[in-house]
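Note that one protein chain of the assembly has been removed; the remaining protein chains are unaltered in position.
Coming up: chain A.
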Amino acid sequence: MGLISESLVFPEQTFANNEEALRFLAEKLNAAGKVHDDFFDAVWAREQKFPTGLPAGKINVAIPHADAKYVKESAIAVATLAKPIQFHNMALTDQELPVSLIMMLAIHEPHGQVQVLQNAMALFQDEKHLAQLLAEHDAHTLFADLDKTLAGISLDQ
């Protein structure tokens, strides 16, 4: 099974701020049995110290995550946002970025997941593809696209 599942993909979400968004995704991962109860606290603490907003171009993304010890089984939860919310920039931490896609990474063994992570980075550089994902209303279609993309299968074929 891939890292991503349909029940952890959430299109067109609305959140008041990034804390609310991260709490939502962390709780979904916890409910699915993927992470320990303190995963959200760890993610939120880390986000404030080492923010995860990634300046990808026109459409910015965030990749919140925590140490492997808070994770039971590697998984990825994704939310696309109806309205962007502010995250701090990973590289320039006093700067804020409007983020439209959040990919929460619960990674237990990072070295086993390098390819998936690199495929995710390649997606973040593909503005057209990101725009398509943001326009998607249906969780199943959004999941199918992300699943293929993270597995490195080109959709053009």
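By definition in this document, a residue touches a chain if its C-beta (ideal position, glycine included) is under 8 Å from a C-beta of that chain, and two chains touch if they have at least 3 such contacts; residues count from 1.
Here is the rule we go by: contacts and distances are computed from a predicted model.
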Which choice in "Sporulation protein YqfD", "Aldehyde:ferredoxin oxidoreductase", "LytS/YehU family sensor histidine kinase" or "PTS EIIB type-2 domain-containing protein" gives the name that UniProt lists for the one chain left out? "PTS EIIB type-2 domain-containing protein"
Taking the full complex into account, find the residue in A:Ala31, A:Ala82 or A:Met121 that is in contact with the omitted chain. A:Met121
Considering the whole complex, which of A:Glu20, A:Asp37 or A:Asp67 touches the chain not shown? A:Asp67
Tell me which residue among A:Leu3, A:Ile59 or A:Leu105 touches the hidden chain in the full complex. A:Leu105
Absent chain, residues of chain A that touch it: 46, 49-52, 54-56, 63, 65-68, 90-93, 105, 107, 110-111, 113-114, 117-118, 121, 124-125
